[in-house]
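What follows is chain A.
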Amino acid sequence: MQTNFTEVQLRDPAIQVADSILRSCVHCGFCTATCPSFITVGDEDDSPRGRIYLIKEMLESGSAASAPVAFHLDRCLSCLSCMTTCPSGVDYMHLIDHARTHVEQTFRRPWHDRGLRAVLAAILPYPARMRWALRAAGLARPFVGLIPQRGVLFARMRAMLALAASERVVAQGVGDVTAQTVHPAQGTRRGRVLLLAGCAQRVLDPGIHAATIRLLNRMGVEVVIPQAAGCCGALTHHMGKHAAFVAQAGATIRAMTDALDEETDAIIINVSGCGTVVKDYGFALRGEGPDLAGKAAKISALAMDVSAYLLKIGYQRTRPESGLTIAYHAACSLQHGQKITDAPKALLRQAGFRVVEPRDAHLCCGSAGTYNILQPEIASSLRARKLDTLTALSPDAIAAGNIGCLTQLAGAGIPTIHTVELLDWMAGGPCPAGLKS
Partner candidate 1 sequence: MIALPAPNPATLARRDALVAGLRKILPAADGVIADPVRLKPYETDGLTAYRQMPLAVVLPETTEQVAAILAFCQAQNVRVIPRGAGTSLAGGALPLADAVVIGMMRMNRILQIDYADRYAVVQAGVTNLGITRAVEADGFFYAPDPSSQLACMIGGNIGMNSGGAHCLKYGVTANNVLGVKLVTITGDIIELGGTHLDAAGYDWLGIIIGSEGQLGIVTEITVRILRAAEGTRAMLAAFSSNAIAGACVDAIIGSGIIPVALEFMDRPAIHACEAFAHAGYPLDAEAMLIIEVEGSADEQTAMLERIKEICSAFAPTSLKISQNDAESAAIWKGRKGAFGAIGRISPDYLCMDGTIPTSTLPQVLARIEALSAEYGLKVANIFHAGDGNLHPLIMFDANQAGQMQKAEAFGADILRLCVEVGGCLTGEHGVGVEKRDLMKVQFTEIELDLQRAVKSAFDPDWLLNTAKVFPLDRLPARASLPHAA
Partner candidate 2 sequence: MIAPDSEAGFAAAIAAATAAKTALNLTGYGSKAGFLRPVVAGETLSTRAFRGVSLYAPKELVLSARAGTPLAELEAVLAESGQQMIAEPPRYGFLGGDGVVQSLGGIIACNLSGPRRIAWGAMRDHVLGVRAITGRGEIVRSGGRVLKNVTGLDLAKLLTGSYGTLALLTEITVKVLPIPEATGTLVLHDLTPARAVAALSAALGSPFSVTGAAYLPERAAAAMGYDRPVALIRIEDVAASVAYRLQALRQQLGRYGASALLDQAGSLAIWQAVRDATPLAVGADTMIWRVSVAPSQGPGILERAQSLGLDGYLDWGGGLLLLAGPATQAAAAALSGAVAAVRGGWWLLRAPESLRASLDAVPPEPAALAAIRGRLQSAFDPAGVFTPGKLHAA
């Protein structure tokens, strides 16, 4: 597609990247068909192709982002379904990341929007704050009926309380296994990995890390948790808050780098939303000085989703077949962001489950980080659509590799369980809490 950047604009390396991405788009429109927001809203402006066009106009003009542009870019889930579909190989992810930063830097949002984003960015990446916030939300829950029915702000408040009061069943009394740095391998050590402890998942479902560590240890893998590695920065990254992202990602990268040794096989991530961002550190931080950029690239190269690692080292079940049917929900960050599609299903089959998949598996469930809080209407429509297709399969449980999806899809009468918990169970671990009830 034709672009109209001036020579001066093209001296900016970031604009150069954006220009080459824009030029690779031939505007064929295939992406519209698999874009969850376009399917829900039915407006070109809410399709990948429409957003690419909005971004092109915004960047070419060189001026501040306008309210309509911010509005439509905010409605993008960053699910990256469009990238799986695109025949031209348009790098939409890096384009929208760039645009989000531009919006954040040049557009002043309404006070309540700014406030909410600031609150989310100040709480979610910090486990202690998040625990406190969940308790507070639990106290506020009885008053949800007092929130007015109309208005974006109130819809978001209701969405937040609904998520905080998730009916999802999680393992109790697990404690924070991530407080311990080294989890030694059982038997002969076959490998050594670092595990990203992260943030929100630790609080929402500590059993996932516990299962990951148990399973890996049992398979002879030493798991090391660098204590200073916290949030990966995905949340602020997707809000376009670049400085905060650099700070968070930088801290995590340095902590990870310090913990690396020559025998480290991989950096294991069991939240696919984080995994997509960590795998992109090398690109996202390329301009942050040679030291950090170099380390970032190395961390990205070592990052691996837990499913890919398990498949690589050879997972085997030890318990007899459960006879359960598991609906595998492909998290977008895993299927589109990391292009990991078969590994989790293959593992679940090896674990003796009957694996089924919903229709339109490429569509997002609406979780998408903080999207379900910031865009509650579209998110709840996508959730309903996804649950319709999942319940049609009558599964015993829904498995996914991303805590956001697990939370988003909870409360419909089908347990939502992290893939690794099911794998751990069939290899000798405890039955996942969700299945016991």
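In picking the candidates, the idea was that all candidates are chains of the complex that A comes from, given by their letters.
A few comments on the model shown:
The working rule: contacts are C-beta pairs under 8 Å (C-beta built on N, C-alpha and C of every residue); 3 or more make two chains touch, one makes a residue touch a chain; residues count from 1.
Note that this is a predicted model, so its numbers are computed, not measured.
Interface remark: chain A makes contact in this complex with candidate 1 (options 1 or 2, touch as defined above). Residues 1-3, 23-34, 38-39, 41-45, 49-50, 53-54, 57, 66, 68-69, 72, 85-90, 359 of chain A are the ones that touch candidate 1 when the two sit in their complex.
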